[in-house]
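A single protein chain has been omitted; all remaining protein chains appear in their positions.
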Amino acid sequence: MSAIEPTQAAPADQDALAWEYAPAPESRDIVTIAPQYGLFIDGEFRPAAEGATFATLNPASEEKLAEVAKAGPADVDAAVTAARHAYDRVWGPMPGAERAKYLYRIARVLQERAREFAVLESLDNGKPIRETRDVDIPLAAAHFFYYAGWADKLEYAGFGLDPRPLGVAGQVIPWNFPLLMAAWKLAPALAAGNTCVLKPAETTPLTALLLAEVCQQVGLPPGVVNVLTGAGETGAAVVTHPDIDKIAFTGSTEVGKQIAAAAAGTSKKVTLELGGKAANVVFDDAPVEQAVEGIVNGIFFNQGHVCCAGSRLLVQESVADIVVERLQRRLTTLRLGDPLDKNTDIGAINSREQLDKITELSAAGDAEGARRWSPPCPLPGRGYWFPPTVFTGVSQSHRIAREEIFGPVLSVLTFRTPEEAVAKANNTPYGLSAGIWTDKGSRILWMAQRLRAGVVWANTYNRFDPASPFGGYQESGYGREGGRHGLAAYLDA
Amino acid sequence: MGIESLDRLAPGRAEFDVAEVATSDAGLRQVLHGLPGVDQVGVQERVAGLATRSVKKDSKLRALDLAIRMVDLTTLEGADTPGKVTAMCAKARHPDLADPPAPPVAAVCVYPDLVPVARAGVAGSDVAVASVATAFPSGRASLAVKLADVRDAVSAGADEVDMVIDRGAFLAGRYGQVYAEIRAVREACGPAHLKVILETGELATLDNVSRASWLAMMAGADFIKTSTGKVTPAATPAVALVMLAAVRDFELTAGRRVGVKVAGGIRTAKDAIRYLVLVNETAGPAWLTPRLFRIGASTLLNDLLMQRTKQRTGRYSGPDYFTVD
Partner (left out) sequence: MPDRANGDRPQTRLGVRKTYKLFIGGAFPRSESGRSYPVHSPGGDLLAFAAKASRKDLRDAVVAARGAFAGWSGATAYNRGQVLYRVAELMEGRAAQFAAEVKAAEGLRRGPADAVVAAAIDRWVWYAGWSDKVAQVAGAANPVAGPYFNFSVPEPTGVVAVLAPAESSLLGLVSVLAPAIVTGNTAVVVASEHRPLPSVTLAEVLATSDVPPGVVNVLTGIRAELAPVAAAHMDVNALDVTGAPLGERGALQVAAACNLKRVYADHERWDEPPGTRRLLSPLEIKTVWHPAGI
């Protein structure tokens, strides 16, 4: 059996020098960023009533991108009033078929201006252009396309013969997928006949404002979509405004609970899409190579700034060493750096605040005795950066196994039996998503039935589609976004 | 579990007699079917992700020269003649006389009866002569005929032999037969390097590609090769990804580095560079050498040369500036 014995060590090879891909930056010239941005109220951009502004930064360089209006209570009132007026006079009475055509128009313009949106999103958010170009922007357009088709078919959606919109929706979205989250909120709301007051995240306002410009360009009637930039107080003012009929929030569980409490005793309908601490469960018969890809995609996609991130790797103990070894080898191929470089896999952390949180929780991992590993990975000198990080030797009781880190940090735990995998996976107050990797079909279905999570990815991870409902169990929130179920959040159903 | 059982094959860690496993269908089945499954959709997604790698400037120039040096310049037609082969050999040695000249290709690849012509055509250069054999492309002949085919090619001066596996036997589960044939061909090759063509287009699933890769490597292949070029689909990035992962894992298990050759349907420099990206990010940079990665092609070479010229001059070129041999 000489063939499988080691032959003489392969001679050192001159060719086998690392082949570095030269920098391939996407041109930022495609976008024009104004020095100042106003609020989008009643179809027009205007400064905040009190004149307050804040800066939005490029997290990859800490360079200031623009000064953005900070909406106060008077602005919120003006936006809600405009939305109410548009609801009563224009959008509510409009035939669904006409509403549909506005949404189709928005979808088309998003496609036509896709590269511009992608570059702007990467600049403001710090995520790689590869992701904004291939995921965020196409999916945002797809959401408008999908829900456009519902606008004139609501009576066939299974919510009764005459489903009614709720009225004015106050929508507060996060910074991790700024345009995509705006699309997830606006498209079903508008299709169902509601009007919207959208509050983008403080650190990522620019693509929502560009989307507001798109609303103007497609001739959307004034007041149907209003965009209020600002921070937490602005969002609080939106959701507590008495003339808001519907609240849709994506963000932290902590704020979600505050919103649920604030809406208590009112007739406001609430849907919440909150945090997670998903288990990605890898069995000994998994397709290992694809499982490793799924682990990488699960936790390092978008720097781990993903509520459904597979932040807990639960790997069967019998293959734990092999999986971790392969994972580590794979992670050495990740490219961290300039988000606009087309070859960048890992971009910048969105904000100093988030970087501090990731740093603090990772330090807790060290302190609790987990073993930290990162690939050799020089970090740029300016901007907010955190290397892809894997903690092994993690137990359920460690903070890094329980708290949402919302960063590129993976906690590796082991299990022995399927029952133990389920018990550990479900041992969290969250319940947004989970992953299963095994070649055994019956085990997939057995696991999928028992995992208490709103989205279960089997032999894949982090897939999204406008036709696919998304949302959590337990403290990951309630209500669904996407698909027919997502429509229910905006109908009196 | 699969990898673990294969770990046992590693020298010094053997827990059962490898020879016994390898000679029985049942034993080989246990090993090959113990390999981790391959999820086709996952592979496609990985391939699509890697296809977005942007290779520009210096890195592109380096890739183009590397790709040229990896080409097995091939003619495998019934209409092949000494004149055609001789002309191809000239092109293989000096693909482009630009300044600086393009490097020679790795090898010329011909039918066994034309090996003497090719041998003469590349004399005095580093270009190797590869010959297909074993009743290429179908492999439907007795083992004796296949081995005679191989001996002919080697005695006529072939440095490398590209054999085909018996896909019928593989699909029927007669792994022992496939294994034994490769072993026999391996011996018949003598000093010549053996490339084992899996004909992945006929194996249909990526699980089979993975199994056939391991079977060939265990039997002593120096290279595993995707296709004859006579069957569609021939080389695909997905198949290449699976084979590149197999050679990487085989080295970890058996301590021996096996090469990969993709062949069939690779016509543009862009395609070639995408394969190099797959090599770089799957098997690793150690495989970025003609000793461990080859591209079987004919028309590809001119596109590589044309892109090379573009990179060096900044101007787009045209086919009239490159020889048709």
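Each chain carries a letter (A and B) given by its place in the written order, and its residues are counted from 1.
FYI, a residue touches a chain if its C-beta (ideal position, glycine included) is under 8 Å from a C-beta of that chain, and two chains touch if they have at least 3 such contacts.
Model, not experiment: these values are computed from the prediction.
Checked against the hidden chain, the listed residues A:Leu39, A:Ala142 or A:Ile244 yield one contact partner: A:Ala142. Interface residues of chain B facing the missing partner chain: 39-42, 44, 204-206. The missing chain lies against chain A, touching residues 142, 158, 253, 256-258, 260-261, 263-266, 272, 274, 429, 431, 444, 448-449, 453-460, 463, 465, 467-471, 473-475, 477-478, 480, 483-485, 493.
Definition applied: only the chains that are shown with their structure count from here on.
Rounded to whole angstrom units, the spacing between the C-alpha centres of chain A and chain B is 42.
If you check the complex, the residues on chain A that touch chain B are 1-7, 10, 13, 15-24, 130, 134, 284-290, 293-294, 318-319, 322, 333, 342-343, 439, 459-460.
Of all residues in chain B, only 1-4, 9, 11, 18-19, 22, 36-39, 41-43, 45-46, 52-60, 62-63, 66, 183, 186, 217-221, 242, 245, 254-257, 276, 280-281, 285-291 touch chain A in the complex they form.
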